[in-house]
Every structure is written in C-alpha cells, then in structure tokens.
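Could you have a look at this structure, given as structure tokens, before my questions?
Complex shown without one protein chain; remaining protein chains in place.
Labels for the chains are A and B, by order of writing; each one numbers its residues from 1.
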Amino acid sequence: MINIIGLIFISIGLAFDVFGCLGLVRLPDVYCRLQAATKCVTLGTCSILFGTFLIVGFTAAGIKSLLCMIFLVLTAPVAAHAIARGAHRAGVKLWEGSIVDKYAEDKEGEAQNRIK
Amino acid sequence: MKSRISMFFVAFIVWCLFNWVPDWQHLVIGGFVSAFVAFMVGDLFITRPHVLMHPSRYWYFFVYYLPMFLWECFKANLDVAYRVLHPRLPIYPGIVKVRTKLTTDTALTFLANSITLTPGTMSVDIDKDNGVLYIHWIDVKTKDVESATRIIVDRFEKVLKKIFD
Partner (left out) sequence: MKIFRWFIGMIFLVGIVILIIIRPFPFLFYPDLPYINFLGRVLYIIILACILCLYRVWRGPTGADRIVAIDILGIMIVGLCAVLTISTGRSWYIDIGIAWALQSFICALALSKYLEGKGFDD
C-alpha cells in the first residue's frame, strides 16, 4: 500500500518536472523562465525524493533522500535569487511586454546621485 | 561559546543521519569531526544562539509556518502549470518594490525563500538598510508600494516575526 502511495508521489513530481521544463522553453525572458523553472522543478524533485523515501523506508538511502530534500528546498531559491540579481546587473533586458521596472529606476537614481 | 556548542549538536545530528544506522565507531569519528567543524565555523553560522532555546518558536514553525508554506507552494505549481499550458500565455511581468519590517539575516533569508516559492513572485534583490525587497511578479496587479506589500509580504511577515525576532 505504501509503495503505491510512493509511486503516486513520483508521478506527480514527474508531471511538475515536465511542466517546469516546458515553461523554460515557452516563456519569453530570463526572469519568467527562472520563476517557472525554479518553482516547478524544486517541488517536483522534492516530490520524487519523498516518494523514494516512502518506498525505501527508514534505511540509509531513505534518510539520505530526506536530507537531500531539505537541502534542495533551502538552496534552490537562493541560487535563483543570485542568478536573477546577476542577470539584472549584467544588463539583461526585461520582456518588451512587461509593465513596470522599479529596480532599474532606483538603480538609475543611485547612479545619477553618484555622478553628482 | 554557546553558538559553538549548538553548532556542535547540529553537525553531530547531521553526521548521524548521514551514517544511518550509527554504531560506536561512527559516533566517535563524528564527535571529532563535528568538534572540529564547530571550532572552525561555529560563530559564523549561528550568531544569536539564544533564539534556539525557545520551544514556542519551534511550535510556531512546525504548526503555523510549515503547512502554510507547503499549501502556497502547491498552489504556485498549479498556477505555473496553468500559465505554461495556456495557448495565449497570460503573463504581465514586472519588477515591483515592497517594504518589510524584519531586520535579522535569518528572517530575511526565510522571507525571500518563501516569496520565491509562492505563486507568481520571485525576489530579485534585498536592500537590507532600508528594508526594501525588489520582487519580480509574473502577474502585476498593482504598481503601488503599500498595496503590493499588503498582497505579497504580510501573510508571511506576521508568522516570521514571531519565529525569528
């Protein structure tokens, strides 16, 4: 019974992985791609690891998969945040249909103050 | 000193989980290794060790924060799946600015992680001196600072203030 529940968790995680990669292909600029891919692939991989834990049980591999899950939840948003900040500082433009960019406005203000 | 002792216990527990089922040889080697780790980097990671001693913080973390976070995470995934599979691609992206009242490093890190994994938002930069976060929002509903703060930040800020401050 618990093996069936684990297989259901693995299937859900697999579907979210495929949706995240589809978002990586379809969406128009770096920030949207980063959003879709980080959310979907993080939860999908965590779901696959939790299914592995349910099937294997409290053995060495099961405990290690739980630790790996906690590690992924803690580090994947930090990596996404670092890549987004680096891309914005490197001058990657937003998509032309985007509505507002407060960050670029504030950065320009700081640069003008520094020149004065 | 207190921070090094708590770092020793954290490292020792993680070592025991990595060598599951632990016997006495693993425990001896783990004691030496985690003592070395605690001596080297103890006061870098845990700067305020008295926070770890309150049981009510753990209660708030496991009962209020964790179920809310998992539910928001699941909603975020359904939202992304809807936007990706829709043929007209319904996105209105933009970077907005919100204010926060949290001050400590750990609380700001957890706030940024929660914002990144909840529906439609991702944190781009943190300005710690002014208490300002820049957030990339895939479906911009408002450009105003205060109302964006009310929509995005407030539900996490109330719980995180009780846990980490």
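The rule we apply is simple: contacts are C-beta pairs under 8 Å (C-beta built on N, C-alpha and C of every residue); 3 or more make two chains touch, one makes a residue touch a chain.
Quick caveat: nothing in here was measured; it's all calculated off a predicted structure.
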*Hidden partner interface residues of subunit B, rising order*: 87-88
*Go through subunit A and note every residue touching the omitted chain.*
3, 7, 10-11, 13-14, 17-18, 20-22, 24-25, 30, 33-34, 37-38, 41-42, 44-45, 48-49, 52, 55-56, 59-61, 64-65, 67-68, 71-72, 75-76, 78-80, 82-83, 85-87, 89-90, 92
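We take it that only the chains that are shown with their structure count from here on.
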*Measure off the straight-line distance from the CA centroid of subunit A to the CA centroid of subunit B, and report it in whole Å.*
14
*Give every residue of subunit A touching subunit B within the complex, in rising order.*
16, 19-20, 22-23, 26-29, 31-32, 34-36, 38-40, 42-44, 58-60, 63-64, 66-67, 73-74, 77-78, 80-81, 84-85, 88, 94-95, 97-104, 106
*Can you list the residues on subunit B that touch subunit A in the complex?*
14, 17-21, 73-74, 76-77, 80-81, 83-85, 89, 91-97, 109, 112-113, 116-117, 120-125, 134, 136, 138, 140, 143
